[in-house]
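Missing here is one protein chain; the remaining ones are kept as they sit in the complex.
The chains carry the letters A and B, assigned in the order they are written, with residues numbered from 1 in each.
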Amino acid sequence: MANGIRVAVAGQPNCGKSTMFNAITGGSARVGNYPGITVDRLEGTYRLDGHEVHLVDLPGTYSLTSYSMEELVARDVIVDEHPDVIIDMVDATALERSLYLAVQLMEIGAPLVLGLNMMDEVKRNGIIIDCDKLSKLLGVPVVPCTARIGKGREELMQAVAAVAKERGGQWKPIRLSYGPELDPTLAQMTAFIEEKQFLADRLDARWVAIKYLEADEQVMAKGRARDAATSETWKSCASRPKPIPASTVPPLRTPSSPTGATASSTACSNRA
Amino acid sequence: MIRGSEDLRRTHSDNIDRIVTHRLLGPCIMLGVLWLMFQITFMLGAYPQGWIEAGFKALSALGTEYLPEGYARSLIVSGVIDGVGAVIGFTPLICIMFAMLVFLEDLGYMARVAYMMDRVLRVFGLHGMSVMPLIMSGGIPGGCAVPGVMSARTLRSPRERLATILTAPFMVCGAKTTAYLMLVAAFFPGNPTQAMFFVVLAAWAFVLLVSRLLRWTVIKGESTPFVMEIPPYRLPTLRGVAFHTWERVWQYVKKAGTVILAVSILMWAVMTFPQLPKDKVDQFEAQRQEAVAKVKADNPTASEEDLAKLTENATKPIDDEQHDVALQNTLGGRIALALKPATDLAGFPWQANVALIGAFAAKEVFVSTMATAYSMGEVDPEESEGLSERLAADPAWSLPAVLSVFTFMLLYTPCMVTVVAIARETSWKWALFSVFGSMSFAFVASVIVYRVGLLFA
Partner (left out) sequence: MVISMRKMAVDQPGRIAAITASGELGRRIRDMGLVPGTEIMIVGRAPLVDPVAVRMKGFTLSLRNKEADSIDVEAL
């Protein structure tokens, strides 16, 4: 890795993300500005093996579908700025729900390191989490942390360095199946997007297709701005799949995702 | 992969919430907590406030003693030291209150408050999560709308967020609290706490009503989903609380250091210049000489002491008149008098006009400006007994007039710094709407209060 490694610290609200961010960046944290928006941009640095790592603390967001200005900023930084590594801080006491964002990040191909936070609470509740198994299943390094006392900080950054080295800033989107009804349409739309190179310079074609299926306002607005005609075509593409009762959708089968049910039901019940 | 986790078991937090969000106990606990925060803020805060004010008083005395008489001294002592001193004195209270709010928020309690309040707030077009910005802006007396308005960012819906931001300035912020404390001491000396309580109640009532109106008219639209996570109770870390508190307090202090200093200087200038022309000054001097001579003539046998006292009594009304005339001659006075025809509808004594103009920039200067208007000279705002007495003695302050000024003070345009904050959080269009909208609303409300008051008086 040449000069800095760019890292974004993401996570759901209330997961102790900012605590960990402060633990990592120490006094180097600075508050900046996102142009035109009133969300503060928190940045800091960390020295690792002679490298300088630049970290950005993102606003908490439950998923890459944005409902508020802050969540939109989080998504935009991830999608537009393409950090070299993303640290996803996860509330280990609510693991299943928390992994939803992780899966979405994996889906768009971000180089990921998972920080399982609040391990002290987990232990106190008498729960045991097999981090190695989780790591193998997801294909992503998993680091247990207790941000409150700064525990896990070094291990987290070591994992970041390893991922940065291994991926070299490359994003490798994963294809998750959205079930038999939607997959064909998705494939069609993806091909179309790739062909037209629509928004494809920055965004993964399949992700754009999924967002259109979800009727994501922000992505559609970007699309309209770029090319209104093509944008309309996809909106009609997106309205083609017929609604399906959620109960008939089989659980998602992917090589590595334990939270299959979540992703499939979300996608399938989008058409309503 | 995960062993030992039974998702559907009630956690400790859920059990605590059985009580904390209980149908009867919940609201009681909430009100208790709010009341406690108020008490702690003012009791604990009184100490550092006292020290700071003593410090500034000493500074003021030093200035009066060592600086040569003249504009510079007057500017520095009356303008800067007194004006800024009152504000700095209030900062410890802001710190304490914000620290408690931040603690409750990090603890997770504010989420429960939002959860309990949502049903009520929703009726008025707001959202459960509006509660934090509203309290921070002065839902409990004290606080400041600048960090309050900024904390509305947690509201996910643009509509509820806008309604919250536009109505938050109605709350009784720290600056308004100092003004009300002084006014209440003047006009409701018997039951100050009750009076303050009604002011706070009125503030909440107006916030809710205006929000409802706004959401029916200018900010139409469906309410946003409330889907909100109720986090488990987590004991906040000292560092976390300190950091978050400092964030909020800094927003307030920045305003104090800059705007209020500038405004204090400006108000001083506006209330000093232009000065009385020489011939008028001579006239008054002549009157004074006459009075002194008369006193001597009337009391040939009086002692030195008695003579001095009688002289003082005789010249005082002349001094007061001169002061009033001088004040009316200044720019500030002229503007106040120019506005008089309008403000007469609402029954404002003209001195209040000057103070309210100054208070537009920063409401903290209301008390010091009133003090100047009532020729209190170098009196510091905290010792407002003197000022309060003078106000009580002025017949222009009838009960309807008092209530009218109270109403206006509560509702009229947000202070300049808040307006800027609103513009940054939303847009200049809404910021200006806030200024002109609340000004008109406040005026209409005061006129109504005054006229209705007259009927009963």
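Throughout what follows, contacts are C-beta pairs under 8 Å (C-beta built on N, C-alpha and C of every residue); 3 or more make two chains touch, one makes a residue touch a chain.
Not measured: the values here are computed from a predicted model.
**Q** Which is it among A:T45, A:S63, A:S135 or A:S177 that touches the chain not included here?
**A** Touching the chain that is not displayed is residue A:S63.
**Q** Among B:I230, B:A262, B:I357 or B:L403, which residue is in touch with the absent chain?
**A** From the options B:I230, B:A262, B:I357 or B:L403, the contact with the absent chain belongs to B:I230.
**Q** Can you work out which residue in B:E53, B:D118 or B:E364 touches the chain that's missing from view?
**A** Considering all chains, including the one not shown, the answer is B:D118.
**Q** Going by the touch rule given at the top, which residues of subunit B touch the chain that is not shown?
**A** For subunit B, the residues touching the absent chain are 5, 7-8, 10-11, 13-14, 17-18, 21-24, 26-27, 115-116, 118-120, 122, 128, 224-232.
**Q** Given the full complex, what residues of subunit A touch the hidden partner chain?
**A** Answer for subunit A: residues 62-63, 65, 67, 91, 93-97, 100, 214-215, 245-247, 261-262, 265-266, 269-270, 272 touch the chain left out.
Here is the rule we use: only the chains that are shown with their structure count from here on.
**Q** Compute the distance, rounded to whole Å, between the mean C-alpha positions of subunit A and subunit B.
**A** It comes to 45 Å between the two C-alpha centres.
**Q** Applying the document's contact rule, which stretches of subunit B touch subunit A when the two form their complex?
**A** Subunit B residues touching subunit A: 1-5, 7, 150, 153-156, 229, 231-232, 237, 239-240, 243, 424-425.
**Q** Provide the residue numbers of subunit A that touch subunit B in the complex, in ascending order.
**A** Interface residues on subunit A, with respect to subunit B: 13-14, 19, 22, 38-39, 67-71, 93, 95-96, 121, 125-130, 133-134, 137, 148, 258.
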